[in-house]
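With one protein chain removed, the remaining protein chains of the complex are shown where they sit.
This part shows subunit A:
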Amino acid sequence: MSSIWTLHFHASSFPHRTLSREVQFERYLGFACNCKNCSRRSTLRKFIVRAVSSDDDKRLPDEVIINNSVKDTAVKPQQNPVAKFQESVSSLPLLIFKTGKYYGTSFAVGLCVVATMLIIVVKGYAARKSRYNRPGSVADLVRRGQLRSDRRGISTPLKYEDPFNNPMVKVSKSNTTVEMCGKVYRLAPVTLTDEQQSVHQKRRSRAYQWKRPTMFLKEGESVPPDVDPETVRWIPANHPFATTSSDIDEGLAQNNVYQKHGVPFRIQAEHDALQRKLEALQNEQKLNKLVIDPAAAKDFERPLKSHLKSGDQVEQSISNPKLSPNPPKSDRAHNSCEQNNL
């Protein structure tokens, strides 16, 4: 007897199925089929069942026997797909329906499991969607703090949740308990009265007599005559802040604090000092250039005269060594003349 497989799938139950074939679920009359299974035919349509061979020699009284029929007219070319389909169906996990009293329980358990998985998937999807809109969008820049979210149209305005009236805080009707973040606390009224408060203030005013220190002196310094000694705070010599008591001019510091525009004072002062130094250096370089230039030395030279004494010329060359490193030509000429005369 040939094996004929019949399976009936509802498209709504299995949306991921892409089977184009429509198969029917039928009871195979030739086999010993349990009457109870026959009555449950309609309820079993939704479940994936394993195709069981309908051979004669195998009798499975507790299993649903299914038939598979193909509606396509072309039988031959579809025999291979049919065979493939049969193999795929046969590889599906077996879901055995037990007759008897356990049927209702397994159905309920299966339903609960499916419902729970569906809820988890939906919640995860919603959470993921709310967390991450689109990869690489401007929202990422806002998230990283590169852009201000409160100045962009993409951010939603703050719906501030009232810390006293929101789902996280629930006060009971009798005002005896409050539920915050899932934990319930018992409330007790505050019992402090105004008289008690004033009593505490008087106690403290008697216990703690303190005058604000207005002068900070290092150890060893004398107290000025017009200063109340109780307002003096003594700084130990090894205190890390003791060395900076007089570094900052108060008036200047106050002006620095009140400055709203422009370059800060110290930066401006440093800039001015640097500018002056640069100008001074430039001026000094100009002066050096004037002294070193030999061409300008000619203005200071005297014209050559033979009757001048040699001593005078030597004195000139000695007194003006910078003018010319070599003795002037007039000296050489004069010496040569003297030598010639001799």
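We adopt the following convention: a residue touches a chain if its C-beta (ideal position, glycine included) is under 8 Å from a C-beta of that chain, and two chains touch if they have at least 3 such contacts; residues count from 1.
In the analysis below, contacts and distances are computed from a predicted model.
For the chain of the complex excluded from view, the name given in UniProt is "Putative septum site-determining protein MinD" [choices: "Putative septum site-determining protein MinD", "Trafficking protein particle complex subunit 2-like protein", "proteasome endopeptidase complex" or "tRNA-intron lyase"].
Per the touch definition above, the residue from A:129, A:173 or A:204 contacting the chain not shown is A:204. Within the complete assembly, A:186 is the residue of A:128, A:173 or A:186 that touches the hidden chain. One chain of the complex is left out; on subunit A, the residues touching it are 145, 148-151, 158-165, 168-169, 175, 177-192, 196-197, 199-201, 204-205, 207-216, 233, 235, 239-248, 250, 252-254, 256-262, 264-269.
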